[in-house]
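Just one protein chain is left out here, and the rest sit where they should.
For chain A:
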Amino acid sequence: MGSIVLDNVSKTFGDAVVIPAIDLDIADGEFVVFVGPSGCGKSTLLRLIAGLEDVSGGRILIDGEDMTETPPARRRLAMVFQSYALYPHMSVRGNIAFPLKMAGLASDVVERKVADAARILNLTDYLDRKPRQLSGGQRQRVAIGRAIVRDPVAFLFDEPLSNLDAALRVAMRLEISELHQQLKRTMIYVTHDQVEAMTMADKIVVLNAGRVEQVGSPLELYRNPKNLFVAGFIGSPRMNFLSGEAARKLGAATIGIRPEHLALSTSDGLWEGKVGVAEHLGSDTYLHLTIDGVGPLTARMSGEFAARPGETLRIAPEAGKIHRFDDKGMALS
(Lines give C-alpha, C1' and ligand atoms only; values in the text may rest on other atoms or scores of the structure.)
Protein backbone atom coordinates (compact mmCIF):
# COMPACT_ATOMS: atom_id res chain seq x y z
CA MET A 1 0.00 0.00 0.00
CA GLY A 2 2.92 2.35 0.50
CA SER A 3 4.64 2.29 -2.83
CA ILE A 4 5.80 5.63 -4.17
CA VAL A 5 6.78 6.32 -7.76
CA LEU A 6 8.39 9.48 -9.08
CA ASP A 7 7.89 9.74 -12.80
CA ASN A 8 10.10 12.36 -14.47
CA VAL A 9 9.60 14.76 -11.54
CA SER A 10 11.30 18.14 -11.85
CA LYS A 11 11.36 21.32 -9.79
CA THR A 12 12.49 24.83 -10.55
CA PHE A 13 12.38 27.90 -8.29
CA GLY A 14 12.16 30.85 -10.64
CA ASP A 15 15.18 30.41 -12.91
CA ALA A 16 16.98 27.97 -10.63
CA VAL A 17 16.62 24.35 -11.66
CA VAL A 18 16.85 22.48 -8.36
CA ILE A 19 15.74 19.08 -9.64
CA PRO A 20 16.17 18.54 -13.39
CA ALA A 21 14.20 15.27 -13.75
CA ILE A 22 14.03 12.30 -11.43
CA ASP A 23 12.61 8.80 -11.86
CA LEU A 24 12.43 6.70 -8.75
CA ASP A 25 10.59 3.58 -7.59
CA ILE A 26 10.07 2.99 -3.90
CA ALA A 27 8.53 -0.32 -2.97
CA ASP A 28 6.02 -0.80 -0.17
CA GLY A 29 7.66 -1.17 3.21
CA GLU A 30 11.09 -0.07 2.06
CA PHE A 31 13.37 2.13 4.13
CA VAL A 32 14.81 4.55 1.60
CA VAL A 33 17.43 7.12 2.47
CA PHE A 34 18.09 10.22 0.38
CA VAL A 35 21.64 11.27 0.95
CA GLY A 36 23.80 13.95 -0.60
CA PRO A 37 25.72 17.12 0.16
CA SER A 38 24.02 20.25 1.49
CA GLY A 39 21.88 22.01 -1.08
CA CYS A 40 21.59 19.05 -3.44
CA GLY A 41 17.79 19.05 -3.26
CA LYS A 42 17.03 16.31 -0.72
CA SER A 43 14.55 18.36 1.26
CA THR A 44 12.99 19.70 -1.90
CA LEU A 45 12.45 16.19 -3.22
CA LEU A 46 10.89 15.12 0.07
CA ARG A 47 8.63 18.17 0.11
CA LEU A 48 7.53 17.40 -3.43
CA ILE A 49 6.51 13.92 -2.32
CA ALA A 50 4.74 15.41 0.70
CA GLY A 51 2.91 17.92 -1.48
CA LEU A 52 4.33 20.90 0.40
CA GLU A 53 5.83 22.07 -2.89
CA ASP A 54 4.21 21.82 -6.31
CA VAL A 55 6.11 19.91 -8.96
CA SER A 56 7.23 21.82 -12.05
CA GLY A 57 6.85 18.71 -14.18
CA GLY A 58 6.22 14.97 -13.96
CA ARG A 59 3.95 12.83 -11.82
CA ILE A 60 3.97 11.42 -8.31
CA LEU A 61 2.17 8.13 -7.72
CA ILE A 62 1.42 6.98 -4.19
CA ASP A 63 0.06 3.46 -3.87
CA GLY A 64 -0.46 3.45 -7.63
CA GLU A 65 -2.63 6.55 -7.53
CA ASP A 66 -1.65 9.81 -9.22
CA MET A 67 -1.33 12.27 -6.34
CA THR A 68 0.55 15.01 -8.18
CA GLU A 69 -2.21 17.54 -7.60
CA THR A 70 -3.46 16.21 -4.26
CA PRO A 71 -2.97 18.58 -1.31
CA PRO A 72 -0.67 17.33 1.49
CA ALA A 73 -3.55 16.80 3.89
CA ARG A 74 -5.00 14.09 1.65
CA ARG A 75 -1.87 12.18 0.67
CA ARG A 76 -1.97 10.11 3.88
CA LEU A 77 1.74 10.67 4.47
CA ALA A 78 3.28 11.64 7.80
CA MET A 79 6.28 13.88 8.07
CA VAL A 80 8.83 14.46 10.82
CA PHE A 81 10.56 17.81 10.47
CA GLN A 82 14.13 18.70 11.37
CA SER A 83 12.81 21.46 13.64
CA TYR A 84 10.26 19.03 15.13
CA ALA A 85 7.52 21.58 14.30
CA LEU A 86 5.47 20.74 17.39
CA TYR A 87 2.44 22.88 18.16
CA PRO A 88 3.80 25.07 20.96
CA HIS A 89 0.41 25.87 22.48
CA MET A 90 -0.67 22.24 22.79
CA SER A 91 0.41 19.65 25.34
CA VAL A 92 2.24 16.52 24.24
CA ARG A 93 -1.13 14.77 24.33
CA GLY A 94 -2.66 17.51 22.17
CA ASN A 95 0.19 17.29 19.70
CA ILE A 96 -0.06 13.54 19.26
CA ALA A 97 -3.85 13.63 19.14
CA PHE A 98 -3.99 16.42 16.57
CA PRO A 99 -3.87 14.31 13.39
CA LEU A 100 -6.46 11.95 14.85
CA LYS A 101 -8.80 14.82 15.65
CA MET A 102 -8.32 16.15 12.14
CA ALA A 103 -9.33 12.72 10.86
CA GLY A 104 -12.51 13.03 12.93
CA LEU A 105 -11.99 9.99 15.14
CA ALA A 106 -14.10 9.44 18.25
CA SER A 107 -12.50 10.73 21.44
CA ASP A 108 -12.16 7.31 23.11
CA VAL A 109 -10.33 6.00 20.03
CA VAL A 110 -8.08 9.06 20.08
CA GLU A 111 -7.40 8.52 23.76
CA ARG A 112 -6.40 4.91 23.23
CA LYS A 113 -4.18 5.58 20.22
CA VAL A 114 -2.38 8.42 21.98
CA ALA A 115 -1.76 6.18 24.99
CA ASP A 116 -0.40 3.43 22.71
CA ALA A 117 1.93 5.77 20.89
CA ALA A 118 3.11 7.32 24.14
CA ARG A 119 3.91 3.87 25.50
CA ILE A 120 5.91 2.87 22.41
CA LEU A 121 7.90 6.09 22.59
CA ASN A 122 8.32 6.29 26.38
CA LEU A 123 6.33 9.51 26.59
CA THR A 124 3.61 8.41 29.01
CA ASP A 125 4.95 10.55 31.85
CA TYR A 126 5.16 13.66 29.71
CA LEU A 127 1.72 13.71 28.13
CA ASP A 128 0.60 16.84 29.97
CA ARG A 129 3.72 18.89 29.37
CA LYS A 130 4.12 21.57 26.74
CA PRO A 131 6.81 21.08 24.07
CA ARG A 132 8.99 23.82 25.59
CA GLN A 133 9.27 21.75 28.78
CA LEU A 134 10.84 18.81 26.94
CA SER A 135 14.39 17.96 25.98
CA GLY A 136 15.43 17.73 22.35
CA GLY A 137 15.18 13.94 22.28
CA GLN A 138 11.75 13.99 23.89
CA ARG A 139 10.53 16.57 21.41
CA GLN A 140 11.78 14.41 18.60
CA ARG A 141 9.85 11.49 20.01
CA VAL A 142 6.68 13.57 20.20
CA ALA A 143 7.15 14.48 16.56
CA ILE A 144 7.50 10.79 15.73
CA GLY A 145 4.49 9.96 17.90
CA ARG A 146 2.42 12.48 16.01
CA ALA A 147 3.49 10.75 12.81
CA ILE A 148 2.80 7.16 13.83
CA VAL A 149 -0.65 7.53 15.46
CA ARG A 150 -2.53 8.06 12.27
CA ASP A 151 -1.23 5.02 10.47
CA PRO A 152 0.07 6.76 7.34
CA VAL A 153 0.91 4.91 4.13
CA ALA A 154 4.47 6.22 4.38
CA PHE A 155 6.68 8.26 6.69
CA LEU A 156 8.85 11.11 5.56
CA PHE A 157 11.77 12.21 7.73
CA ASP A 158 13.78 15.34 6.99
CA GLU A 159 17.06 15.14 8.91
CA PRO A 160 15.17 14.35 12.11
CA LEU A 161 18.27 13.75 14.21
CA SER A 162 20.52 16.59 13.18
CA ASN A 163 19.64 18.74 16.20
CA LEU A 164 20.54 16.03 18.70
CA ASP A 165 23.90 15.32 20.28
CA ALA A 166 25.99 12.42 19.02
CA ALA A 167 25.03 9.85 21.65
CA LEU A 168 21.32 10.57 21.40
CA ARG A 169 21.56 10.48 17.63
CA VAL A 170 22.87 6.94 17.70
CA ALA A 171 20.14 5.87 20.12
CA MET A 172 17.34 7.49 18.11
CA ARG A 173 18.75 6.00 14.91
CA LEU A 174 18.25 2.58 16.43
CA GLU A 175 14.76 3.48 17.64
CA ILE A 176 13.71 4.57 14.19
CA SER A 177 15.10 1.37 12.67
CA GLU A 178 13.17 -0.67 15.24
CA LEU A 179 10.06 1.32 14.51
CA HIS A 180 10.46 0.45 10.86
CA GLN A 181 10.71 -3.25 11.65
CA GLN A 182 7.64 -3.01 13.87
CA LEU A 183 5.43 -0.98 11.58
CA LYS A 184 6.71 -2.36 8.26
CA ARG A 185 5.78 0.89 6.57
CA THR A 186 7.51 2.74 3.79
CA MET A 187 9.93 5.28 5.18
CA ILE A 188 11.81 7.95 3.30
CA TYR A 189 14.60 9.43 5.32
CA VAL A 190 16.67 12.44 4.35
CA THR A 191 20.14 12.93 5.76
CA HIS A 192 23.52 14.24 4.77
CA ASP A 193 25.17 11.83 7.19
CA GLN A 194 26.39 8.84 5.26
CA VAL A 195 26.69 6.76 8.46
CA GLU A 196 22.96 7.18 9.06
CA ALA A 197 22.36 6.26 5.46
CA MET A 198 24.49 3.11 5.61
CA THR A 199 23.10 1.87 8.92
CA MET A 200 19.40 2.46 8.37
CA ALA A 201 18.66 2.06 4.70
CA ASP A 202 17.31 -0.82 2.68
CA LYS A 203 17.99 1.38 -0.29
CA ILE A 204 20.11 4.50 -0.60
CA VAL A 205 19.48 7.19 -3.18
CA VAL A 206 22.60 9.30 -3.64
CA LEU A 207 21.71 12.78 -4.87
CA ASN A 208 24.01 15.41 -6.28
CA ALA A 209 22.80 18.76 -7.61
CA GLY A 210 19.25 17.45 -7.97
CA ARG A 211 20.33 14.39 -9.92
CA VAL A 212 20.26 10.76 -8.81
CA GLU A 213 23.85 9.54 -8.93
CA GLN A 214 23.11 5.97 -7.91
CA VAL A 215 20.42 3.88 -6.25
CA GLY A 216 21.19 0.68 -4.40
CA SER A 217 21.57 -1.15 -1.12
CA PRO A 218 24.25 0.19 1.22
CA LEU A 219 26.62 -2.64 0.38
CA GLU A 220 26.06 -2.30 -3.36
CA LEU A 221 27.02 1.34 -3.15
CA TYR A 222 30.00 0.51 -0.99
CA ARG A 223 31.25 -2.28 -3.21
CA ASN A 224 30.36 -1.00 -6.64
CA PRO A 225 30.06 2.78 -6.73
CA LYS A 226 29.00 3.83 -10.19
CA ASN A 227 31.10 6.96 -10.29
CA LEU A 228 33.60 9.11 -8.44
CA PHE A 229 30.92 11.08 -6.60
CA VAL A 230 29.29 8.03 -5.03
CA ALA A 231 32.67 6.45 -4.36
CA GLY A 232 33.77 9.53 -2.49
CA PHE A 233 30.48 10.05 -0.66
CA ILE A 234 29.86 6.56 0.70
CA GLY A 235 32.34 5.19 3.20
CA SER A 236 34.22 6.75 6.07
CA PRO A 237 37.00 7.74 6.05
CA ARG A 238 36.61 8.76 2.45
CA MET A 239 37.99 6.66 -0.40
CA ASN A 240 41.48 7.60 -1.57
CA PHE A 241 41.69 8.78 -5.15
CA LEU A 242 44.89 8.61 -7.16
CA SER A 243 45.39 9.83 -10.69
CA GLY A 244 48.37 10.19 -13.00
CA GLU A 245 50.97 7.51 -13.45
CA ALA A 246 49.66 5.21 -10.72
CA ALA A 247 46.21 5.16 -12.36
CA ARG A 248 47.47 4.91 -15.91
CA LYS A 249 49.34 1.72 -15.11
CA LEU A 250 45.96 0.15 -14.33
CA GLY A 251 44.33 1.55 -17.46
CA ALA A 252 42.22 4.21 -15.70
CA ALA A 253 42.13 7.98 -15.39
CA THR A 254 41.57 7.74 -11.66
CA ILE A 255 41.78 4.87 -9.26
CA GLY A 256 40.14 4.69 -5.89
CA ILE A 257 41.01 2.60 -2.88
CA ARG A 258 39.30 2.63 0.49
CA PRO A 259 41.44 3.29 3.58
CA GLU A 260 40.42 -0.09 5.01
CA HIS A 261 41.79 -1.89 1.95
CA LEU A 262 45.38 -0.84 2.44
CA ALA A 263 48.05 -2.88 4.18
CA LEU A 264 51.13 -1.19 5.60
CA SER A 265 54.43 -2.82 6.31
CA THR A 266 58.13 -2.10 6.32
CA SER A 267 58.88 -4.79 3.77
CA ASP A 268 56.71 -4.94 0.68
CA GLY A 269 54.02 -2.95 -1.14
CA LEU A 270 53.18 -1.21 -4.39
CA TRP A 271 53.98 2.29 -3.13
CA GLU A 272 56.21 3.89 -0.61
CA GLY A 273 54.75 6.55 1.67
CA LYS A 274 55.80 8.82 4.49
CA VAL A 275 53.70 8.90 7.66
CA GLY A 276 52.19 12.27 8.52
CA VAL A 277 49.51 12.53 11.19
CA ALA A 278 48.13 9.46 12.99
CA GLU A 279 44.60 9.71 14.43
CA HIS A 280 43.97 7.21 17.22
CA LEU A 281 40.32 6.36 17.69
CA GLY A 282 40.95 3.47 20.03
CA SER A 283 39.33 0.84 17.86
CA ASP A 284 41.06 2.12 14.74
CA THR A 285 43.98 4.25 13.74
CA TYR A 286 43.74 6.53 10.73
CA LEU A 287 47.14 7.12 9.21
CA HIS A 288 47.67 10.00 6.83
CA LEU A 289 50.53 9.28 4.46
CA THR A 290 52.12 11.03 1.52
CA ILE A 291 53.37 9.12 -1.50
CA ASP A 292 56.01 10.90 -3.52
CA GLY A 293 54.72 11.88 -6.93
CA VAL A 294 51.27 10.37 -6.25
CA GLY A 295 49.70 12.35 -3.44
CA PRO A 296 48.18 12.00 0.03
CA LEU A 297 46.55 8.81 1.20
CA THR A 298 44.64 7.69 4.27
CA ALA A 299 44.94 4.18 5.66
CA ARG A 300 42.72 2.61 8.27
CA MET A 301 44.64 0.29 10.57
CA SER A 302 43.84 -1.53 13.78
CA GLY A 303 43.84 0.39 17.02
CA GLU A 304 47.16 -1.05 18.11
CA PHE A 305 48.99 -0.03 14.97
CA ALA A 306 51.93 2.17 15.89
CA ALA A 307 53.80 4.40 13.48
CA ARG A 308 56.10 7.30 14.07
CA PRO A 309 55.56 10.52 12.13
CA GLY A 310 58.14 10.79 9.36
CA GLU A 311 58.60 7.02 9.13
CA THR A 312 58.59 5.49 5.66
CA LEU A 313 56.28 2.53 5.07
CA ARG A 314 55.38 0.29 2.14
CA ILE A 315 51.73 0.44 1.09
CA ALA A 316 49.97 -2.54 -0.44
CA PRO A 317 46.40 -2.27 -1.77
CA GLU A 318 44.29 -5.37 -1.19
CA ALA A 319 43.87 -7.45 -4.33
CA GLY A 320 40.63 -6.82 -6.22
CA LYS A 321 39.66 -3.79 -4.10
CA ILE A 322 40.92 -1.12 -6.45
CA HIS A 323 38.15 0.89 -8.14
CA ARG A 324 38.95 2.22 -11.60
CA PHE A 325 37.29 5.27 -13.17
CA ASP A 326 37.50 6.72 -16.67
CA ASP A 327 38.20 10.35 -17.49
CA LYS A 328 34.49 11.21 -17.07
CA GLY A 329 34.52 9.82 -13.56
CA MET A 330 32.45 6.74 -14.43
CA ALA A 331 33.44 3.38 -12.99
CA LEU A 332 35.23 0.93 -15.30
CA SER A 333 34.37 -2.71 -14.75
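Some observations on this one:
As a convention for this text, a residue touches a chain if its C-beta (ideal position, glycine included) is under 8 Å from a C-beta of that chain, and two chains touch if they have at least 3 such contacts; residues count from 1.
To be clear about the criterion, contacts and distances are computed from a predicted model.
Hidden chain, UniProt protein name from the list "Formate dehydrogenase gamma subunit", "Sorbitol/mannitol transport system permease protein", "SAM-dependent methyltransferase" or "Ferrous iron transporter B": "Sorbitol/mannitol transport system permease protein". Among A:Ser83, A:Ser107 or A:Thr312, the one in contact with the hidden chain is A:Ser83. In the complete complex, the hidden chain is touched by one of A:Met1, A:Ala27, A:Ala73 or A:Ala171, namely A:Ala73.
Interface note for the absent chain: among A:Met1, A:Ala27 or A:Ala103, the touching residue is A:Ala103.
Residues 50, 52, 71-74, 77-79, 81, 83, 85-89, 98-99, 102-103, 146, 150 of chain A touch the missing chain (whole complex, contact as defined above).
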